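Of the protein chains in this complex, all but one are displayed in their positions.
Letters A and B name the chains as they come in the text, with residue numbers starting at 1 for each one.
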Amino acid sequence: MTFSLDLALLWLDLAGVFFFAVSGSLLAARKQFDIVGSLLLASLVGLGGGVIRDIIINAGPPAAFGNPIYLLPPLLATVLVYFLFSSVQRFTSLLTLFDAGGLALFCITGTLKALTAGLNPIAAVLLGVTTAVGGGLLRDVTANEVPQLFDARDLYALPAFLGAALTATLWHFEGFNGWTAGLVAAVVFAFRVTAWRRSWYVPLAVRGWHRLGAESTGNLRARD
Amino acid sequence: MTFSLDLALLWLDLAGVFFFAVSGSLLAARKQFDIVGSLLLASLVGLGGGVIRDIIINAGPPAAFGNPIYLLPPLLATVLVYFLFSSVQRFTSLLTLFDAGGLALFCITGTLKALTAGLNPIAAVLLGVTTAVGGGLLRDVTANEVPQLFDARDLYALPAFLGAALTATLWHFEGFNGWTAGLVAAVVFAFRVTAWRRSWYVPLAVRGWHRLGAESTGNLRARD
Partner (left out) sequence: MTFSLDLALLWLDLAGVFFFAVSGSLLAARKQFDIVGSLLLASLVGLGGGVIRDIIINAGPPAAFGNPIYLLPPLLATVLVYFLFSSVQRFTSLLTLFDAGGLALFCITGTLKALTAGLNPIAAVLLGVTTAVGGGLLRDVTANEVPQLFDARDLYALPAFLGAALTATLWHFEGFNGWTAGLVAAVVFAFRVTAWRRSWYVPLAVRGWHRLGAESTGNLRARD
C-alpha cells in the first residue's frame, strides 16, 4: 500500500472537522440558535482548533483559510442537523459521540502537523492536545457553558493526551501509517466514550477533597 | 479622483475601530465597569477583530501594534461615553447602531486586507466575516453575555457576509473604489439595522422547531 501522508492527513483532518462541526450544530440546536448561528458555531468548533494550531506552528495562513474544501464539513453538518435532528432522542449521547470522534482525529492530525513542521516531540504532543481540546473549548466558552473539558465527572483531556503521545511515539519509531493511525483513533475514541459511559474519573484538584464535598468549600467563595 | 487604496483602507479601518470601541464602552457602562475597564473593553472590541485578521494573514505584527494611531479611537470612545452617556435614554438602540457601523466597515476592510495579501476570494470573504463579527464576539464573551451574534431574534452575520461578498465581487471586476466602498457600507448598515428593528429572522437550527418551543426541548438539557 502506498501511503501518502499529506493526503491521509487532509482526509483525517476533514473528518475531524466534520465530527466537531456536528457537535457545534447540535449545541446550537439545543440553545435555540438560528441556522446561521448553527453554521457559525459549527465552523468555530470544526475549524477553531486547527486555526489555533496553524497560527502557533506559524507556517503561512491556516489551512482553513487556504483551502476552501475546509468549509464543506461545517456546511454539511449544519444541513444534516437541520433536517435530521428533530427525530433525535438522545441528544447528549450524540453530541458526546461526535465530539469524541473529532477528539480522536484531531489529537493525531495536530501532533503530526507539528512534527512535520519540525517542532520537538514534547511540543508536538502539547500542540496535538491543544488542537484536540481547543475547538470544543471555544464551542463551550462561546455558547456560555462551563467547558466539557473541565467537567470533573469524566475524562476528556487524558484520551487526547494518550492519542498525541502514541502518535509521536509511532512517528519516532517510523511506525506511523494509515493502519496505525486508524488504530490510534479507535483507541482514543473507545477510551473517551468508555470513560464517559462508566463515569471514570481522576482525583480532584486538591488531595482529600471529594466529589460530594461542594458544600464544605462553599464558604471559600466569599471574599476573605 | 485619485483613489489611494491604502489611505482609504486606513481611514475606514479607524472609523470601524471607533464604532466598535463605542459599543464596548457602552457595554462597560451598563455592566458598571470602571473607566479603565471601559478603555480595555473598547480596545478589545475595536482592535480584537483586526488583530485576529492580521494574525491569520500572517504579514508581520498586527496593525494595531504597529501603528500607534490605532490607540486613539478606543481612547476617544471611552472619553465620549464617560462624558455623554449619563444623558442617554435608549441604550440598546445606541449600542446596536454603533455595532452595526463597525460591522459595515470591518466586513469591507477585512475582505480587502485579505485580498491584497493574496488570499483566494472565498478565504477573503470568510476572513472579512471573521473580522466583522470577531470583535463583537470577544466583547460579549469577555463580559460574560450570550453573544449578540447567536441571538436568534435578529440577523447579525448575514449582513457581514453580504458586505464581504460584495467587496470581493467589486474587487474581482475592478469596480472597487471610494464610492462603491461607501455604498457597500451603507447597504450593510441599512440591512443590519432594518433586520434588527423589524426583527427579521432566519429559520432555527432544526427544521420544524419554532421560536416559542423552548419548553419542548428543556428535557434535552438533562444528561440522558
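Please note the rule applied: a residue touches a chain if its C-beta (ideal position, glycine included) is under 8 Å from a C-beta of that chain, and two chains touch if they have at least 3 such contacts.
None of these values were measured; they are calculated from a predicted model.
Touching the missing chain, out of B:10, B:55, B:97 or B:202, is residue B:55. Only one of the listed residues, B:5, B:36 or B:190, touches the absent chain: B:36.
Per the touch definition above, the residue from A:7, A:69, A:84 or A:141 contacting the chain not shown is A:141. Residues touching the missing chain, restricted to chain B, are 25, 28-38, 40-41, 51, 55, 58, 60-62, 65-66, 68, 71, 78, 81-83, 85-86, 89-93, 141-144 (touch as defined at the top). Residues of chain A that touch the chain left out of the display are 55-58, 119-120, 122-123, 126-127, 133, 137, 141, 144-147, 149-150, 152, 155-158, 201-209, 211, 213-214, 217, 220-224.
Please note the rule applied: only the chains that are shown with their structure count from here on.
These two copies of the sequence, chain A and chain B, are related by a rotation of 120 degrees on CA atoms, to the nearest 5.
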